[in-house]
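First the structure, then my questions, so here it is.
Yeah, one chain of the complex is gone here, protein chain that is, but the others are all in their spots.
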Amino acid sequence: MKLLRKQLSAWSWEALLVVLLLLTIVLGNSLSPYFLTPFNFSLMVEGLVEIAIMSLSMTLIIIAGEIDLSVASVLGLASVMMGITWNAGIPLWLDIIIALAVGSLAGLVNGLLVTRLGLPSLVVTLGTLALYRGLAFVILGSQAVSDFPSAYTNFGIGDVPGTLIPWTFVLFVLLALLFIVVLHRSWIGRQIYAIGNNKEAARFAGIRVDQVKLLLSVLSGLLSALAGIVLTARISSARADNALGFELFVVTVVLLGGINIFGGRGSLVGVILALFVIGGLRNALGLINVSGDIQNIVIGTLLVFSVLGPNIAQRIQSALSRRRLAAGSAKNV
Amino acid sequence: MKKLFQTLGAGFLVFVLLLLAACGGGTSTGTGGTPSSGSNLNIVFLPKAINNPYFDTAASGGKKAANELNGSFKQVGPSTASASEQVTWINNLTTQHVSAIVVSANDPNALAPALKQAMAQGIKVVSYDSDVAPDARTVFVNQANSEDIGRVEVQILGKQLNYTGQIAILSAASTATNQNTWIGFMKDELSKPQYKNMQLVKIDYGNDDDQTSFNDTLSLLQAYPNLKGIISPTTVGIAAAARAIESVNKGGKVALTGLGTPNQMRKYVKDGTVQQFALWDPGKLGYLAYYAASALIQGKITGKQGETFSAGTLGTYTIGANGVVLLGPPTVFDKPNIDQFNF
Amino acid sequence: MTNPPEPIIELVGIAKQFGAIQALRGVDLNLYPGEVHALVGENGAGKSTLVKILAGIYRPDAGVIKIDGKVVELHNPAQARNAGIAVIHQEPTLFPDLNVAENVFMGRHPRDRFGRVDWKRMYQEVERLLASLDVRLNVYTPVQGLSVADQQLVEIAKALSLQSRVLIMDEPTAALSAHEVHELFAIAKQLRERGVAILFVSHRLEEIFELADRVTVFRDGTRVATAPIGELTTEQIIRQMVGRALETLYPKSDVEPGEVMLDVRHLTRKGVFKDVSFQVRRGEILGFAGLVGAGRTEVARVVFGIDRADAGEIRIGGKPLQIHSPKAAMRYGIAYVPEDRHQHGLIMDFSIAGNITLPVLLRQTNLLGLVNQRREREIAQDYSTQLQVRSSGIDQLVRALSGGNQQKVVLAKWLITNPTLLILDEPTRGIDVGSKAEVHRIISELARKGLAIILISSDLPEVLAMADRVLVMHEGHVAAEFTHAEVDQEKVMFAATGQVTNDHHQ
Partner (left out) sequence: MTTTSEHVQEADTLSRRSGNRLVALVGRVRELGLLVVLLLIIVVVGVQVPEFLTLSNMVQILLSISILAIVAIGETLVILTRNVDLSVGSIVGFAAFVAANLFKQNPGTSLLLGILVGCALGLVLGVINGLIVTWGRVPAIVATLGTLYAYRGLEFLYAGGNQVSASDVPDSFLSLATAPFLGIPLLIWFAAVLALVFGYWLRASRTGRQLYAIGSNPDAARLAGIRSGLLVFGVFAISGLLSGFAGVLWGARFATVDATAASGLELQVIAAVVVGGVNIFGGSGEILGAMLGALVLGTIDNSLSFLRVSQFWLQAIDGAAILIAVTLDAFIKRWVQRLLITRRQR
């Protein structure tokens, strides 16, 4: 019984998110008759894929006790790399590899600054947030490259034949499964949690803390670049301002997913649920023509309450139990 | 750990299952919404950004047309000029099966796939103000002949400067189709012999952001002390530039012209910071765009060259090459005439 | 020692409950001016709870606190402070970015008539305070540059500046070297002369006999005895603490040492230690004595690959090796139980099983890198039973365990790697007497199984009893080496304070 309760409380956040998700679906359905249509779901997930991909690596990084604010800028930089390499007549497959390599390199720079110089990742990636975005603008200005081959752009907006499942979503599902297994089942996942909980103790237990962090930084760069390739395909245009400001969106998804901002706690399942809660809410509001910025009231409030709610509940609970205790001891006297 | 996959089943799979349900329906469900009937004019405007007085004026024109035609009018869009956000909006509108989308593109190509998808769902697409790729819309309602706009602005400035001195251009986003076409014609006009003493020293992109345009103008003035004139072919840019010039007391010393709305520019025309600027009436643009969209919905036109349609008080318009409908020549505003306009 | 009749602090019937646990059950305690009152008891006996109640951090569920005969309520640390109670916690609670003087006067900066902070006066007063304690500290230095001992002096200066009449010291000596303890005691005695009442919490009984006037023993949240120190013996105190007589605290068994396991030659790390050489054999326990900061932990860190050596050689089983990381050290069969359990030893939010298997994760993974959870749990269960970790099961979070059980988890975690060389750094610091004996039993058993063991400890009786040989370090070099037979407390102290050189011993 006790064990069951503990298990429940360990997963209560995910349970709450499932409830939130169901509420979102009910709400969406009541707001717009188009919400529960397969076509809408298809378009919605298509528009979420880039954020979804970046959320995966962001989850790992935050669990390891760091943060990467530069993800959206790396995305922009990768998008620009796709553009200029394609313009230069380099074949598409090589463009993709170059974009991924540049993304990884950007992540590597973040990681080296954090691990080798011992700088706080919050500040480092705040700096590279500006730096990488700036480089993207320096390289491509505010032009756009659009004449990508249709095979590539079709990947961005096309569905699996005979269904309404976007190819990009298939990519995300595969990645998500991989990440869930890696984080929750593999030794490296366990090491990530250990590092986020107590970096020093992890090091003393023979975990190569710096290497793991460096790996996560590179991974974050790589996935952000992948998201950039997806976004470039989806809107068939490589631009320096692609995904401007998405970093906050990604962090919101991860935090709402129950990942502790100080590291060490949370699960990917929660993050994926949170992704669909936020995506669903935005989509539902968009369907009744609420503008994105007003949608953000809901998102922001949800984010605050995701931490505030449990805190308040806990305080009320402890206050109640204290009162009960006081009443009890008074009776004893 | 087992719980992990159980919760996964409870939550994540709900979503995936819904998607899989979609497969069962197959692609045919996509068109399952209400087919757009001729009487049902559900037309939505999607400007570059929603809080821009220029587009607000255009929207009021659209609303007027909607009243006349007994149709519905809505305007949605991003708060900052962003192509990818416009894509999201197009997707939202496609899902809702509106009857027509009237769009001003932040990027002609970025919007194309989404618009094509919308067209595949039977939604009519009209572009106004800033065109998209021609195959992603049926009709483009052009506010003015691009060549006219580009050349007129250089001519106005040339006259004011006596055809001598350094000039700069303060544009919007460098991807904006209309801006680039105009700038192209400006450069062409400048290459004529009478402008040989005028040098274009810099093209600056203020991104249709007030603060950026303001600061950029100040930087231009500092960095090019001999600058004599600025052309800003964007309503946001010219207003910001006028204020910037005035704030450093260079009014009258640095000539400014471009495209602006009379209400925004009235103060500066009256105090002499700006002598002349041009613009078409955006209200009429919106009005015409709405009529074009409704004609498409009702099947009166298909976008072929030579077709004609009636646009209420504006009279009858003919579709030109590439599905372009031209609103008419721009109006030049100056101190004597500016009080006749209110938009 | 005659006590004036009026106590400064009188505690009557103090009780405190946390959830289902009754931490204190109606405790009475009096503190008189000019006495050092020792408070002893096993971990969980309620000492810390009492200290926190006096510090205003916890509020008692029942009972009365009287100061100078008047009933007071201590709702927060500020009220306790204003009531004249100063607390020196186990870990110094200072502000690393601020300098010594500001740390002393934080929140109470002297002010001029405009209400501005009077910096000059503040520096002067702190210098005067430190001088009165005969302490040399630069008042302008940020605290982050100070040693733990110096930081505690800052805490004491803070207490003095508050004109505190009651000074509570919660295990102040846990992180201090013998020399530093000596200095601290000199200051405590000085304060006693001034009429300050000192409540002194410690696990080290010999310190209590050196300093205290009276002793109070807690067991399971109740006070079992209070008596003048002269009326008690160590054995009596221990019996009252644990509720039974302790057969033997140091169950050392003799083992015939085998071949040389670890051979360290001329190991040097610049500015930390130099030219350190020693050998450890299989089945042998090598004790490392010395003052804190003498370089013992630092040598261990280099052997375990956490820090790099600048010169010298480490041989294991006769082969010279480069140990660049703890991971490499583990590969060579080295295990290191660090001195700071919380900081370095455990992942507090992991379960017992998760902690125990952390160093060997890779060994329990299949080809895809996935952890075999069943096997992991089996191994964890096995070791936690062997070491008698008391818990509700291997899924319990280590956060919820007592210090002694946490230490056993750390031991289990390292034993699972099958080490051939085990380095124990202060393995019994801050754990209660009962657990201490168990840890000693485990150490002896491991030595008997043929492990080479290095035991670093500031607890001299422990080193003397457990070690086959004792190495004494002083200021970064080996000052002396003794065999079990020839070693005694005095010799070690002489060497550790630099009064005997190596050649004298030879």
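Side notes on the structure shown:
Here the chain labels run A, B and C in written order, and each chain numbers its own residues starting at 1.
As a convention for this text, a residue touches a chain if its C-beta (ideal position, glycine included) is under 8 Å from a C-beta of that chain, and two chains touch if they have at least 3 such contacts.
None of the values given here were measured: they were computed from a predicted structure.
Looking at the complex as a whole, the chain kept out of the display touches A, B, C. Touching the missing chain, out of A:Val124, A:Ile157, A:Ala194 or A:Val269, is residue A:Val124.
Which of C:Asp68, C:Asp97, C:Glu206 or C:Glu231 touches the hidden chain is settled by the complete complex: it is C:Asp97. When the full complex is taken into account, the listed residue touching the unshown chain is A:Tyr132, out of A:Tyr132, A:Phe148 or A:Tyr193. Contact with the undisplayed chain is limited, among A:Ala151, A:Leu178 or A:Leu308, to A:Leu308. By the touch rule set out above, chain C reaches the unshown chain at residues 55, 57, 76-79, 81, 87, 89, 93-99, 102, 106-109, 111, 115-117, 136, 138, 140-142, 144-147, 271. The chain not shown here touches chain B at positions 50-53, 55-56, 75, 79-80, 202, 204-205, 209-211, 214-216, 218-220, 222-223, 225, 236, 239-240, 243, 247-248, 263-264, 266-267. Considering the complete assembly, chain A touches the hidden chain via residues 113, 117-120, 122-124, 126-135, 137-138, 141-142, 240, 245, 248, 251-252, 255, 261-262, 291, 293-304, 307-308, 311-312.
We take it that only the chains that are shown with their structure count from here on.
When every chain is represented by the mean of its C-alpha atoms, the one lying closest to the mean of all protein C-alpha atoms is A. The greatest centre-to-centre distance from chain C, using averaged C-alpha positions, is reached by B.
Between the CA-based centres of chain A and chain C the separation comes to 43 Å, rounded to the whole angstrom. We define each chain's centre as the mean of its Cα atoms; on that basis chain A and chain B are separated by 33 Å. With each centre defined as the average position of its C-alpha atoms, the distance from chain B to chain C rounds to 72 Å. For chain A, the set of residues touching two or more other chains reads 185. Multi-chain contact residues of chain C (touching two or more other chains): none found.
Per the touch definition, chain B reaches chain A in the complex via residues 1, 3-4, 7-8, 10-12, 14-16, 18-23, 25-27, 29-30, 32-33, 44, 50, 74, 76-79, 82-85, 87-89, 91-92, 94-97, 107-114, 117, 173-175, 205, 207. Put simply, chain A touches chain B in their complex at residues 7, 10-11, 14-15, 17-18, 21-22, 25, 32, 34, 36-47, 141-144, 146-147, 153, 156-157, 159, 162-165, 169, 173, 180, 184-185, 231, 234-237, 239, 241-244, 267, 269, 272-273, 276, 283, 286-287, 289, 291-293. Of all residues in chain C, those touching chain A in their complex are 17, 61-62, 304, 306, 325-327, 329-330, 336, 338, 343-350, 354, 358-359, 361-362, 364-365, 368-371, 395, 413.
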